[in-house]
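Please see the structure below; I have some questions.
Missing here is one protein chain; the remaining ones are kept as they sit in the complex.
Naming follows writing order (A and B), and every chain is counted from residue 1.
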Amino acid sequence: MTRLYGARGWAALGVLAAILFVVFPALSLGVPAGSPFHLSQYWVTLIGKIMCYAVVAIAMDLVWGYSGILSLGHGLFFALGGYALGMYLMRQIGRQGQYQSELPDFMVFLDWKELPWHWWNTDQFWWAALLAVLVPGLLAFAFGYFAFRSRVKGVYFSIITQALTFAAMLLFFRNNTGFGGNNGFTDFKRILGYGITEPETRMALFAATGAVLIGTLLVARWIVTSRFGRVLEAIRDAETRVAFCGYNTLHYKLFVFTLSAVICGIAGALYVPQVGIINPGEMSPANSIEIAIWVAVGGRGTLVGAIAGAGLVNFAKSLFTVWFPEYWLYFLGLLFILVTLFLPRGIVGLARGTRTGAA
Amino acid sequence: MRRLLVLLCLLAAGRAWALDPAAVGRLAFGDGDERIAAIGALLASGEPRVTEVLQAFAAGELQTAGERVLIVRGEEGFDAASGQRVAPLPPEREDVVANNRLRSAAQAALASLKLLAPERAARLEAARALSGSVDPATAPLLRKALEVEGDGEIRALLAMAVASLDLASDDRATRLAAIRMLGESSNAAVQPLLAAAVKDPDAEIRSAAKLSLIEVEGRLKWGEILGLLFAGVSLGSILMLAALGLAITYGLMGVINMAHGELIMIGAYTAYVVQNAFRSMGLFEWYLLAAVPASFAVAALVGMLLERSVIRWLYGRPLETLLATWGISLVLIQGVRTLFGAQNVPVENPAWVSGGIAVMSNLTLPWNRIAIIVFAAAVLAAIGLLLARTRLGLFVRGVTQNREMASCVGVPTARVDTLAFGLGAGLAGLAGCALSQIGNVGPDLGQGYIVDSFLVVVFGGVGQLGGTVYAALMLGFANKFLEAWSGAVIAKIVVLVFIVFFIQSRPQGLFALKGRAA
Partner (left out) sequence: MKRRTFVKQLALSVAIASIGMSSTSLYAQQKTVKVGVLHSLSGTMAISETVLKDVALMAFEEINAKGGVMGAKIEPVVVDPASNWPLFAEKARQLLSQDKVAATFGCWTSVSRKSVLPVFEELNGLLYYPVQYEGEEISKNVFYTGAAPNQQAIPAVEYLMSKDGGNAKRWVLLGTDYVYPRTTNKILRAFLKSKGVAEADILEEYTPFGHSDYQTIIAKIKKFAAEGKRTAVVSTINGDSNVPFYKELGNQGLKATDVPVVAFSVGEEELRGVDTKPLVGHLAAWNYFMSIKAPANDEFVKKWNAYAKAKNIAGHKDKPLTNDPMEATYIGIYMWKQAVEKAKSFDVAKVSAAMGGQSFKAPSGITSTMDAKNHHLHKAVFIGEIKADGQFNVVWKTKGPVKAQPWSPFIAGNEKKIDAPALMAAKK
């Protein structure tokens, strides 16, 4: 088996882990709020959110960068994971909602007397966590099976995944679907019994996201450096030849697509308690396109690039919307154009190119 | 009862009485009921100037200055009661506000005045206006008008109106005749009248009413079905217009142009700019004639610019064009926001595409939609000819089928690419110009059409203009029929899911390219 990373790679990962699990918690919880070194809740939630995006970007890189499948529906899997955990969080509100009922507020409002079937057992964390993995996974499996079996590829696949997430968005917008309609889920109070606004809870979620990020990176790295990963890359470059060599490409593509959806589901589940809202807007086609853009900006087929791209684009968005509220779209738009034109291998490609001196 | 007397007076009125200033005053200053009464009183006076005052009232041209009531048009003013010119106009004036109730009373009064007018058109209009909801108070007038009316079409309308009044008659034979008469009607308004008669204690009336009701409903059903068909064709033509440009840039050239929607938007904004220019020249009615070529030209120019500067470098990397063009679309949206503001801009229909043609009482076909259907057909024919019969079309087809070979035989592929992309962009511009006639024109206009456009192209089969046309029409019909049956939200979801399943079973769309090119 190939080594996952060289010594420098492991060292970098160690430093990252140390920052995420030691330095940040210490700065956030150990340093008093007045100190200039204090890491405020704003940064904790913002970095936490961006790490969730980074996990999604890795998942995207697996299917797009390594297997050549551009899914424009990954936002759907992300949102489904979020909704699964969101159901649990809604149940945890208990009687503290506006209506002081056991049912979530929006159901009281719809005059529903009991929970609909799909809310069964969602007061159990383990079930919600399971749903967050299973629902995106099964959907991706079923969808992928039919799509890959009939050899839907390239742009066709992109467009139908886009149609899928668009249809799901309209479905979730409906009040009667039972997911709170356009308002979605908000106003969470507790997770696993801990207050969701407590700095400790926030830090725990932050650390969990960090752990998932590092874990996802390692798993993805393991896959792409394995024999399996090389077959994937071969499929990306010449699927017919791989098929003629006796590989069943359906299995490879289906596996990586499903895995990617599961990772997105996990990211979504971590995302919701940190940003405090999930609504069908997450399923809008534009959001899914953005995921692809993170990967492209960072550099496809590099994994690290996915993280860098997600981080760069989202930090840029967060800062530009404050600094240049009227003009930030110009910068973002130009960034996308220039990266595609001049950095076909993304910023990571640029960094590697200058280091090795090779184009 | 009083109004009846009043109307009889009117019919008898041979000579003009003075317009009662008190009635005009009540019309301007009274509360709702007083003003309704004032309209009746004015009508009763039989004075020819009543028409002018009531028209001014309905059009919101009445104003008050202290105790005086004026008709004000622009800078000119007339005393409402006497008709004398008032100059200069008093500076402190208040509008006389007419609400819907008063406006419809005034309009009914005006219509009844016109029933006996010498011009056929005025009588026809009045008869139409009165045939909808018949006020028993107008009965004597209607009967009188029916007696003296010579024109067949107007007679039919009046007879229907009289029949719906006769339904309440005490005489059984009259009622039966009225019911049979109403059975001939295709006006939806008679439905509730007949439905009430179906519950009549008299068995014969009941069965006659049932029969008539079935006849009327049958006719109305036709109107509904035709309406649905029209709606389907209309939506289909809009989808087709929106997707045609994409069928070229994406279908033929393989560029995933996410900025396609924004090119549509640019077309719509061009129509807006042209409209403003023509309005300032006083040629508002004709702005569309210039807006169509202008939208095409501007969008095509922007398209060619994009092709030269960005897309050129990305051929053969279709998925990357997606990212770059997404960036372009963000810049274009924000650019329009900076230039024109974030809010919608008004694009109005010229008079010749305003309103609609009333085919049946429950089926009105709006002119703007008819115009778009015709326009879409014309654009389709033009593009078909262009691709099939011109040198550029030949080159485009050649480059699409085999770029290297085309290049070898001397086709300037780079220029053909630019021109083809410009053509696709120009078509998007035309779609924008058409859309400006039915929807809003704002920075987000294109975002609403991009997903649909891609679906149409993919559903129809990439590389097939014909497929795009069929796909657009099919989706239009499917959407509208489902909508009538299940509501708009579910309809949209069902159509999307259907397309997903369809592509999964037939990945090449409705019409697959045959042979090696597929």
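What we mean here is this: a residue touches a chain if its C-beta (ideal position, glycine included) is under 8 Å from a C-beta of that chain, and two chains touch if they have at least 3 such contacts.
Small disclaimer: the values here were computed from a predicted structure and weren't measured.
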Which one touches the absent chain: B:L228, B:A297 or B:A414?
B:L228
In the complete assembly, which of B:Q55, B:T174, B:N349 or B:Q401 touches the absent chain?
B:N349
Provide the residue numbers of chain B that touch the chain removed from this figure.
32-33, 60, 95, 97, 99-101, 103-104, 107, 132, 188-189, 191-192, 224, 227-228, 230-231, 234-235, 238, 333-334, 337-349, 354-356, 358, 361-362, 364, 366-369, 437-444, 447-448, 479-480, 483-484, 487-489, 492
For the chain that got dropped from the picture, name the residues of chain A it touches.
40-42, 45-46, 49, 96, 98-100, 106, 108-109, 111, 170, 173-175, 181-184, 186-188, 197, 275-277, 279, 281, 317-318, 321-330
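As a working rule, only the chains that are shown with their structure count from here on.
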Using CA atom averages as chain centres, what separation in Å is found between chain A and chain B?
44
So, in the complex, the side of chain A touching chain B is made of residues 64, 70, 146-147, 150-156, 158-160, 162-164, 166-167, 170-171, 173-174, 285-286, 289, 292-293, 296, 326-327, 329-330, 332-337, 339-341, 344
Listed in rising order, chain B residues that touch chain A in their complex are 250, 256, 258, 310, 313-314, 317-324, 326-331, 333-335, 338, 447, 451, 454-455, 458, 462, 489, 492-493, 496-497, 499-500, 503-507
